[in-house]
Structure formats: structure tokens, C-alpha cells
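Omission of a single protein chain aside, the complex is shown with its protein chains in their original locations.
We call the chains A and B, going by the order they appear; numbering starts again at 1 in every chain.
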Amino acid sequence: MKHLILAAGLPFAVLVAGAQSATAETLTIGLAAEPTSIDPHFHNVGPNNAIATHIFDHLVKRDENQQQMPGLAVSWAPIDDLTWEFKLREGVTFHDGSAFNADDVVCTFERAPNVPDSPSSYGTFTKGKTVERIDDFTIHIKTEAPYPLMPNDIANVAIISDDTGCTATTADFNDGSAAIGTGPYRFASFTPGENLTLQRNDDYWDAAPEFETVDYRFLKSGPTRVAALLSGDVDMISGVPTTDIATLQNNDDISLSQGVSNRVIYLHMDQFRDVSPFVTGPNGEEIPNPLRDVRVRQALSMAVSRDAIVDRVMEGTAIKAGQLLPEGFFGISPNLQPVEYDPEGARALLAEAGYPDGFTMTIHGPNDRYINDARIAEALGQMFSRVGIKTSVETMPRSVYFSRASSGSPEGEPEFSFILVGWGAGSGEASSPLRSLVHTYDSERGFGSSNRGRHSNPEIDAIIEQALATVDDAARQDLLAQAMEMAIETVAVIPTHFQVNTWAARDGLSYVPRTDEYTLAMSVTKD
Amino acid sequence: MTVFIIRRLMQALVVVFLMSIIVFFGVNVIGDPVAMLISPDADQAEMEAAIRRLGLDRPIHEQYFAFIKGAATGDFGRSFIFGEPALKLILSHMPATLELAFTALFLAVAIGIPLGLYAGLYPDSPISKGIMAGSILGFSLPTFWVGLMMIMLFAVHLQWLPATGRGDTGTFLWFETSLVTRDGLSHIMLPALNLALLKISLAIRLTRAGVREAMGQDYVKFARAKGLSPRRVILVHVMKNILIPVVTVMGLELGSLIGFSVVTETIFAWPGMGKLLIDAILQLDRPIVVAYLMIIVLFFVLINMIVDILYSILDPRVRLQEQGA
Partner (left out) sequence: MTDTQIIAPVPAKAETPFAQFRAEFFESKIAVGALITLGIVVVLALLAPWITPQNPYDLAQVDVMDARLPPGEEAFSGYTMWLGSDGSGRDLFSAILYGLRISLAVGVASGVIALFIGTFVGLFAAYVGGRVETLIMRFVDLQLSFPASLVALMLVALLGKGVDKIILALVVSQWAYYARTVRATALVERHKEYVEAAICLGLSKARIMFRHILPNCLGPLIVVGTVQVASAISLEATLSFLGVGLPQTQPSLGVLIANGFEYMLSGRYWISVFPGLALLLTVVSINLVGDHLRDVLNPRMKK
């Protein structure tokens, strides 16, 4: 796509840019979060998984609401307590023409957890599972205990070819020689930190996507991305900053699409120390940790004006949260509503708990991880200050923040007292936040891995564990909802809001928003 | 000359070695890459495994010796987030940065010297005052602020030039560069001008100061008295004496351009090594940070050496061997 240097003539420039995009069938997308590798088993993070979905297929696909659909598997079901059977799709070919069958699945599951140098391995999804080839198009996956989340896990593992992929290195994927999948797009070129080009796979087994060529450009800075869209450099961008949404809405040449994500922004409170390092008395003296008192936690939740966060900080693009996943997801409770803003009630509760003069506290949060994270932390600081809790706010880059928040204290425990964090439910159902954020921290069994407040309630633990071993969907839904209600009731965490993601495209294109925050060229259509 | 070069290279090696210690231990103090890079879905056992895979469970001095051993053979380790050799990633981003820096340097010289010459010859004319005021603005305005203003004006409102990224590249001699395609040139205009702004001001001021100083010197007075035409006095006698300091400083500024390109590359999404560095810093990609600094140290020592050599050619009074004795 050549740009012309024009001395003058703005309308002409626009015409040229527009006409080229339409005829060449090239879709140029400015991505907020760049994929770091084409190897689908190298780094388990959203941007990489989103790109992998273009080139590779998964046994189980997920639609825009993270509901499961047949992918390379046409059907799946547990055949006994410990075995799931997957029937594979016949007649699918890889981009190099070789046929897809059970051997590819078997070798994929061997490679996925064992990629050298992987900073975040796909072993998370393959551990405890043994894949058995039954015939060319049937496999069995066995576990040691009943495992209801099998399809959710399997949906994260991209299937590679046993001819080209399974013995390949990450570099082989990045240069394209091993980037051969069954997906709707073929790999064309990849420059880390710059761009990725894909070509449509015309032999795709499912509906072929609309655009022949897709050029992803990695534009991390929000204003730069918006400028690129407005100047016609790109046709579409992901991650529209909340500050620019109103202006873009009023721009006739731009169309927006928005959708709630699976990401909840929540607050974790130190509930495991007798004296919390960043909580002191009203005059800075050492006091017993007030955050262990459920009334204090309730008061804090009541002091949060979720309306102000949504309307003022997020400029309307967020949804108030009363639990850990938004409406429509599996395992949520229909009975939970966002806590009402009630500063007087909060003061009364604090007084009742023995803190009529409040206390002093520091909120810690990241400043480059979630949408407007630093500003949310500041707004929270303002709100707590109004109910008598002298609050200061400290935000830092995520590179420093997460390690300190997880294990920054001298004993290797979480360092902070009160933190702002977000959680995206990758599995698309409620056990994901419950087991990681609410369940008691237990490194042996892999529970509570992100429970940085160390809330611990054996009753809730028991229900979560029971849910994770219940294969029957209806029964599991009830158990998860029950655990969710208990977690909110005891204020294990304070959810504030769900992020809403926004994509913007030039007029004439539309995008189907996704809860998993992925940007997929397959979901872009011409009007 | 040879002795001089060898001595300089030896010094460079010592500096690189010292830097490697400072930088390696420095970056290992901040944050925990795994805590940031790992998927939140991962449990504690998986985190331990990732720490082992990246070799971060070993004592730091052991990590350092492994690094030095690798570095001696040109292996600076693998990027944590890209999984590719750090050196390869940096080298692949280098042409974009170099072409940006050289274009900016060219703009600085091509715009700055004539303006500075004018301002020096006619110090009291309103145009000169305007030039000097402009040059003060040029180095007072923060680069990032001007960059965004340029995007707003030229890319969003006027739509003359693209706002982001590097354009098509072509091959010139054995280089892959975007300077030989129209698309490439249109893409480099804004970032190069943005990066050059500070250096244009510098070139103006250096040239003006040089001219004003030279005009008062005896040899100029003498040349004038001899009846040489003002044009000849300026172009031959004055310029010859001004160019030496200007060339030296501008050459040294190439390093600063490469350093400052971090800002410009961030704003214009220019895929150079500055953007790679800032991303690596923000994502704790330690191998990239360390390798970048090693390379940049070598690079700067090299630039310095070349400038010194050029200087000695331009000004015979300078003797290279005398330095560093």
C-alpha cells in the first residue's frame, strides 16, 4: 500500500486512501497489544493467543461470548469419570496440504507444555491430562480425577502439524517455516515489534473470512493508534482509549463497536497479617490490621462510588460490578447486585467496628496494565478519604508492581495492604476467578495463586473444590454461584467494575466485539 | 594512527566489560520478569517451572558468568518475551533507527548551518532575531509534545503525511532502507523532523557563534582588507574554520540522536531499537536491555573514534597520538 506524497489536497488524499483499501482487499489493523511470537505454545498471553487463532485451530472453538463451539473436534463428552472422548473433524488440511488427524493432536499435546524458554507455558492447560489416540479421528483424554473444565482447557491449545510443527523451534514459527496450521489465515510475514501479515486460507473448512490480506501493525500508544486511524494509516484499531470514544462517536467516518469483557477490576485487602504494613492509625501509629474485620471491608465497598468510576473515570465505558464475572457467564449468581454507594453507612460501619476516626492507608496499583488504572486508584483514594480513611495512592509500572504485589515482602509474601488488580476469566466461567482469587492460598495444590489478600474461608474452599470436581453442568453452576455469593458476602474481594472494550474502524467496516478482548480479523465484516 | 585505534579499542573493551557488570546486576534488581510475564491462570508450580526455564533460579553471579561466556561468542541470551536471540532482534531493528538518526542529522545540517550563517552575518536583522528565537523554542519544547502536535497537524488534520510506522523499504547498495521509496520517504518525514528539531537549533547556534567569532578575527579582517569578495571570505575562510567545531559536535550528536530516538520512535511507532529498548524496559526483558547497552557502548566509542580521526584530518594541529598518553 503506497502512500503518495501530496503537497496539498486533503480530499484527494482521503479518496486515495479509501479507494485503495477497498479494492486491494487489504485490512490494516492497529493493534494495542502486540503478539510476541507466532509459536502458539511459547507464551500464554492474550495477544499471542488471539494471533494464533488466525493461523491455527483449536479442538474447541470459542465464539465472541466465549461459548464453546466445535472446532477441529466435532463433538466431545465424558465417557466415564476420568475420560473425555473427542471426535475429530475429517477432511481438514493444513496450509501445506497435509491432512489433519489424531496424530497431530497427540504430538501437539506433547510439545505444548515443553517449549524451551517459555515465560508462561501452556502446561497450565495440559497438565494432568493424558492423550490417547483411538483411531484417526478419535482421541481420549484421561485425567486422575473427574475434570469438568476439560473443554475449557482444550480450547486454549492450538493444534499444530506433526509433519512441520511438533519438532520446530520458536524461531521456526516466527520465520514462517513452521507456522503451518489449519486456521482461516496463512502466515505471510512477521517482524517482532513491527507488523504481521496474513493471507486468507481459501481452503478453510469453515466460512472463509472476508479480507484477503490482513496487515496487523503494533501500535502500543493510545493516541498514536487513534491518530493512525484518523489519518487513514490503518482501517481499524483495537483498545480505543476511553478519552477518545466521545470524539470518535461524533466522527461520521468512524464506526465504533463495544462489548463488555471478562475482566473485572477488583480490590484485594490484606487479611493475613496482624499488623499490615501500609495501614496505620489516624495519626500514623501502628494499629492491628483493620482489614481483617468484615465490617471494615464492607464499609470500604460501600465507600466506593461505582457510578463515579464508570461515568467520570471511564467516561461511561465500563459496567458496575457486583461479582467477579459479568452477566451471561457460567457460574455467576443472579442474586448479586453492585454494592450501593453509601458514604454515611460506611462511616457508621467504621465507627461500629471501632474506627470512628478512620485510619491511614495506602492503595497500590499498576499504571500501565488496565484501562485508566492509575486514575481509578486515585479516584478510590478520593472516595476513601471522604469517609475518613486517610488514603494515599501509589501507582507503578506493572514490571515492578506485580512482583511486589505477589511476593514483595521480606518473607516473600504479598507486600501491599490494599491493591487494585484486574482478573480476566480466560476459561470463560466463574471457577477461574474463584479458585485463583478467593480460594485459600495453597501452592501445593495450585489454589489461590493470585489470592494476594490471602483471604481464607474453609467453607468457600470446600464449595469451590466440590464445583471443580462436578461434571454435571447444572450442579456445578449452582455450586459456583453459591461460592460467589459467599465470597461477596464476606467481602473476600471488592469488585468495582467490568471493563468494556472498544474497537474503532473506518466507516463501512464493522467488528463483532469479544469478551475475551481478542482482536480477530475473521470478525471484521464490510457493511 | 594504528596505535591510537588499537588503544581506543582496548579502552572500549574495558568500558564494555564494566558496563556489562553494572547493567547486568542493575537490571536484575528490578522486578521479577516471571511475575509479570506469566499468565494469571498459571498456578504456583507453573510459576516455579517458568523461573527455572528462564534460568532465574540460579545465583546471580552464575547467571552473569553464563552471560559473559555467551557474550564472548556473540550470544547475548534470548529475549524473554520474543524467545529470539537478543542480538538478532536488536540488529534487525538497527537499520530503522540509523536511517532515522542520519536523516535527522542531515536535516539538522542542511537547515541549521545556512540559518546559523545568516544569523551570524547579520546579527541585528529581524530575520536573524527570528531565527534565534526559533532556535530557543527548538530546544525548549519537549520532543514528545512537538511530535504529537506534528501528528495532529500534518497527519490528522491536513492528511499530508502518514502518522505512524516505517514505509516500504527498498534495497540501496546492500542496505535495506526506506529512504529509497516514496512511501518510505513520506513515512520518515515527520519522525525525522521531530528528532532533528533539537539539533537544528544546535546547528544554528553553533554556526552563528562560530561566524560571529570568526568575523572579528585577524585573518578575516586581513582577507577583507586584501579586497577579497565578501562571498569568498565567508565561503572559504570563515566556513573552513566554522565547519570543524560544527562537524565535531554534530558527529557527537549522532549518539544523542540515537538515544533520543527512544522518544520519537515511541510517538511515531517507528520500529527501531529505541522502541525495542523502552518496551524491553517496561516489560523487564532483561536480555534485550543488557544487549542493547552493550551494543550502544561499542557504537558510541566507535563514533567518538571516527570523529577524532576526522577532526585530525580537518585540523592538522590536532595530533591523535598525543591523546590518552
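In the analysis below, a residue touches a chain if its C-beta (ideal position, glycine included) is under 8 Å from a C-beta of that chain, and two chains touch if they have at least 3 such contacts.
Remember, it's a predicted structure, so these values are computed and weren't measured experimentally.
Novice: From the touch rule at the top of the page, work out which displayed chains the omitted chain touches.
Specialist: A, B
Novice: For the chain left out of this view, which of A:367, A:407 or A:466 touches it?
Specialist: Touches the omitted chain: A:367.
Novice: Just to verify: which one of A:177, A:243 or A:525 makes contact with the chain not shown?
Specialist: Answering carefully, the residue with contact to the hidden chain is A:243.
Novice: List the chain A residues touching the unshown chain?
Specialist: Considering the whole complex, chain A reaches the absent chain at 222-223, 226-227, 230, 241, 243-244, 246-247, 308-309, 312-313, 367-368, 372, 374-375, 378-379, 381-383, 385-386, 390-397, 400.
Novice: Extract the touching residues of chain B with respect to the undisplayed chain.
Specialist: Counting only chain B, the missing chain is touched by 11, 15, 23, 26-27, 29-30, 132, 136-137, 139-145, 148, 152, 156, 209, 212-213, 216, 252, 255-260, 262-263, 266, 278, 281-282, 289, 293, 296-297, 300-301, 303-304, 324-325.
What we mean here is this: only the chains that are shown with their structure count from here on.
Novice: List the centre-to-centre spacing of chain A and chain B in whole Å, with centres computed as mean CA coordinates.
Specialist: So the centroids are 38 Å from each other.
Novice: Which residues, counting only chain B, touch chain A once they are in their complex?
Specialist: 30-47, 49-50, 53-54, 78, 80-84, 89, 92-93, 148, 151-152, 155-156, 158-168, 181-183, 185-187, 266-269, 271, 275-276, 279, 281-284
Novice: What does chain A use to touch chain B in their complex?
Specialist: My answer: residues 1-8, 10, 13-14, 30, 36-37, 39, 42-45, 116-121, 123-124, 127, 170-171, 174, 191-195, 217-221, 223-224, 227-228, 230-234, 368, 397-400, 402-403, 406-407, 423-424, 426-427, 432, 436, 443, 446-447, 449-450.
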